[in-house]
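See below for the structure under consideration.
Removed from the display is one protein chain of the complex; every other protein chain stays in position.
To keep things simple, chains are lettered A and B as they appear, and every chain counts its residues starting from 1.
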Amino acid sequence: MDEANIRASKDIPPAEVADVELYHAKSFWTKYVFSQDAKVIAIQYSGTAAAIGFVALVLSWLMRLQLGFPGLADFITIEAYYQFVTIHGMIMVVYLLTAVFLGGFGNYLIPLMVGARDMVFPYINMLSFWFYFLAVVLLVVSFFVPGGPTGAGWTLYPPQAILSGTPGGSGAGIIMMLLSLIVFIIGFTMGGLNYVVTVLQGRARGMTLMRLPLSVWGIFTASVMALLAFPALLVASVMMLFDRLLGTSFFMPTLIEMGEQLSYGGGSPIMFQHLFWFFGHPEVYIVALPAFGIVSDLLSTHARKTIFGYRMMVWAIIGIGGLSFIVWAHHMYVSGMNPYFGFFFATTTLIIAVPTAIKVYNWVLTLWRGDIHLTIPMLFSLAFIVTFVNGGLTGLFLGNVVVDVPLSDTMFVVAHFHMVMGVAPLMVIFGAIYHWYPNVTGRMLDEAMGKWHFWVTFVGSYLIFFPMHYVGLVGVPRRYPELGDSAFIPDSVQMLNSFISLAAFAVGFAQLLFIYNVITSLRRGKIAEKNPWRATTLEWQTPDMPPTHGNWGDELPVVYRWPYDYSVPGAAEDFIAQNDPGPQPAGETKT
Amino acid sequence: MAIALVLVLVVVGSIVFHIFSPWWWTPIASNWGTIDATLTITFWITGAVFAAVILFLAWCVYRYRHTPGRVAAYQPENKKLEIWLTVVTGIGVAALLAPGLVVWADYVTVPDDAVEIEVVALQWQWNYRLPGADGKLGTVDNRLITFENPLGINPGDKAGLDDLVIEADALHLPIGQPVKMLLRSIDVLHDYYVPEFRAKMDMVPGTVTYFWFTPTRTGTFEVLCAELCGVGHSFMRGEVIIDTEEDFQIWRDEQETFASLSES
Partner (left out) sequence: MIIVLLFLLVVAVIAGRWLSRQGLMSQPWLEVGVGDITEGRDRTALSGAKLGLFVFLAVVGGFFALLVSGYVMRMGYPDWRNTPMPPLLWVNSALLVMGSVLLHNALLSARKGDRATTRLALAVAGVAAFGFLAGQLVVWQQLTDAGLGLTANPANSFFYMLTGIHGLHIVGGLVAWGRTTLAVFGDHPVEQQVTRIELSALYWHFLLFVWALLMVVMLGWADDLVNMCNQLLR
């Protein structure tokens, strides 16, 4: 041990958690249900999110059934259609994507990747999941209250969200929705505290910030952003709940509903939009940044090459995270806010394109001169790049205030955000599941089924959402259950809609295949090697595989290098693990 | 291997679809050709970037796919290349933003000779109010709305008495005359959207929003609501008819004023 190491070990004691009791769960209940093991909580989060995500998938089928073949399914009334739209959007954005990236991947990867035994506050972490679970239950219950769930659109804009002209507006639907969001946010705050503090305090010796895998950088930054952005949704939800239940007028101006004067007066609907998008825009990056981080690691590992421009990648993540708080009003160019804000928000929005483009270049340049293994995680990563670049570029249309004017509130917007924050992050989630499944279960997912899943999902989603932009260009507004009899919409648009619906059904069925694969591979999957992808990061270097509670056995890892030592010239293998001290000068022992 | 081919197909297919598909924006009927121009610029720049990035990606996948014995290059970064790419991206973004902001400045600056016309939206129909002989719109208050006074015009305000009220019927506008559309809603959010005019703006209860345009083509155009406003959203349609000056005067003379409506 050299002198520096001795000093370091004195100053920085290993992150032993005092209460080792925790790591020996006694009963089934404490081990699997009220578990405080971040890895189990991660599975609970992901499983719940997948279950509610399946509901969202079915809702999207029903919507596409209505849009592609209007009149074919009588039970899809207009009310039902709006309810499907709303709940589908809400589930996908909040209860699926946010929960999977932060609650799922965050919980699983952060402690393992930074070399911690667990989250810093395991008990609060457990509570976080159960709050999330309760939020999901409340959302599901809203389907069964009188009047059904809210049909206000996922943006829940007042005044219509709490009026009787909107499904669930005068019933309990909107109340359940708001309560569910409030519970979700409280639960997320508990989880978010853990993710942030664990990255700050729980890192193993030698794990400096610049040695963090980009996955951790992405999830960490997204967690910080979520902690600051979700309160805006909380404020908006609480105030709307006051308006709905107690008769205050925070968002409610003087208005006449169906010929009748309501007792509201003086409130500002635009204030809700400001609060909503102050959360809503960072939310886009709360989903995107973990995807950025994870895909960087997948690309680097499966191309056996160091990530290109690691420093730029880190700076871009921080820059995007910061900038995303001053662009929110680009969702409101035609909302009737002060039109001069448009200059400011268009400029900030287009500036964000620069760090985002740098990330794209660096992903592609990581592949350049690499040794590209076309594994399923790699395929999904490539699909991510295609869909993300496509969706990001259409963002330049909508972010540029005047170009947004004819396109806003049309199907172009729907196509854009599905491509960029629906399909693209989901590609990463799928790639990541194929990548880390052996780490979680000790078995590989079936490759043949995986290939089918990949091809149908990638090609299918592109066929759904690329042509959809052109439906919007024609001028078809979003949130219309059918095209109606409009002179400016040619009949061929209906044909295109039917085609899109067929593609959507196919993509949906591919997800059933994926779920089947995940379940059956638990038993029948090929037993995984200890580090099947020959990755450098710490989660593959645990003494037990899959890692057990406490992660590291008797001794915490010590980190000697950054996470992207792939194909280092002169090294014995094409990767060097982060906790590998490497060739030691003669006469020294390993620490 | 197949993936490299599919990536190329994605690019080629997207471009072919863009050029040959029959789905394109409606023929313009207002002065906002500049908006279409910025859209076209955006299509060119983003299309070129999309093709370049994905084709390069496809080539990388093909050229550097794993074969026995291949070793990846070791290159943690390349400052020169990164700076160069950042600068080019910056220029591209500026080329998109600059014309956009110039046109936006036009969009928010209403010309002095624009005629004010009020659109009043409610669930789920469009009403209009045109200034009468005095050329001025009277004051309004949502609290005055009754069955007889659907727009809540203030009867105490003389300027409002001669205002023309059009309830749930088509709006006529003269060609070539700039119009400032004052947008008002008496219940929830709506959005006055005529695809051929390109311009649109939300209507927010409690405030009056606006946009302006000059009709450049006579004909009948469909008005749609573009902001979710409840179950009738997709049925909230209307017509706006662009007339010649003479036809417009004839139509205008047939309309009832607020004063005559309240008497009857």
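Keep in mind that, in the parts below, contacts are C-beta pairs under 8 Å (C-beta built on N, C-alpha and C of every residue); 3 or more make two chains touch, one makes a residue touch a chain.
Quantities reported herein were computed from a predicted structural model and do not represent experimental measurements.
For the options A:A232, A:I320, A:M449 or A:A503, the residue in contact with the chain missing from this view is A:A232. The chain not shown here is touched by just one of A:A161, A:M207 or A:A510, and that residue is A:M207. Touch with the chain that is not drawn comes from one residue among A:S215, A:S249, A:T301 or A:T394, which is A:S249. Residue positions on chain A in contact with the hidden chain: 2-5, 7-8, 11-12, 15, 120-121, 189, 192-193, 196-197, 200-203, 205-211, 224, 227-228, 231-232, 234-235, 238-239, 242, 246-250, 263, 266-268, 271, 274-275, 278, 306, 310-311, 314-315, 318, 322, 325-326, 338, 558-562, 564-565, 581-582, 591, in rising order.
What we mean here is this: only the chains that are shown with their structure count from here on.
With centres set at the average Cα position, the gap from chain A to chain B is 31 Å. Note for the complex: chain B touches chain A at residues 1, 3, 6-7, 10, 14, 17, 21-26, 32, 34-36, 38-39, 42, 45-46, 49-50, 53-54, 56-57, 60-61, 64-66, 70-78, 81-82, 85-86, 89-90, 93, 96-97, 100-101, 103-105, 107-108, 122-123, 142-143, 145, 147, 183, 186-189, 191, 193, 195-196, 198-207, 209, 221-222, 224-235, 237.
Interface of chain A with chain B (complex): residues 78-79, 82, 151-153, 157, 159-160, 163, 165-167, 169, 253-259, 261, 266-270, 303-312, 334-336, 339-340, 342-343, 346-347, 350-351, 353-354, 357-358, 360-362, 364-365, 367-374, 379, 382, 385-386, 389-390, 393-394, 396-397, 400-403, 405-406, 408-410, 458-459, 462, 466-467, 470-471, 473-475, 477, 479-482, 484, 486-488, 490, 492-493, 496, 564, 566-569, 574.
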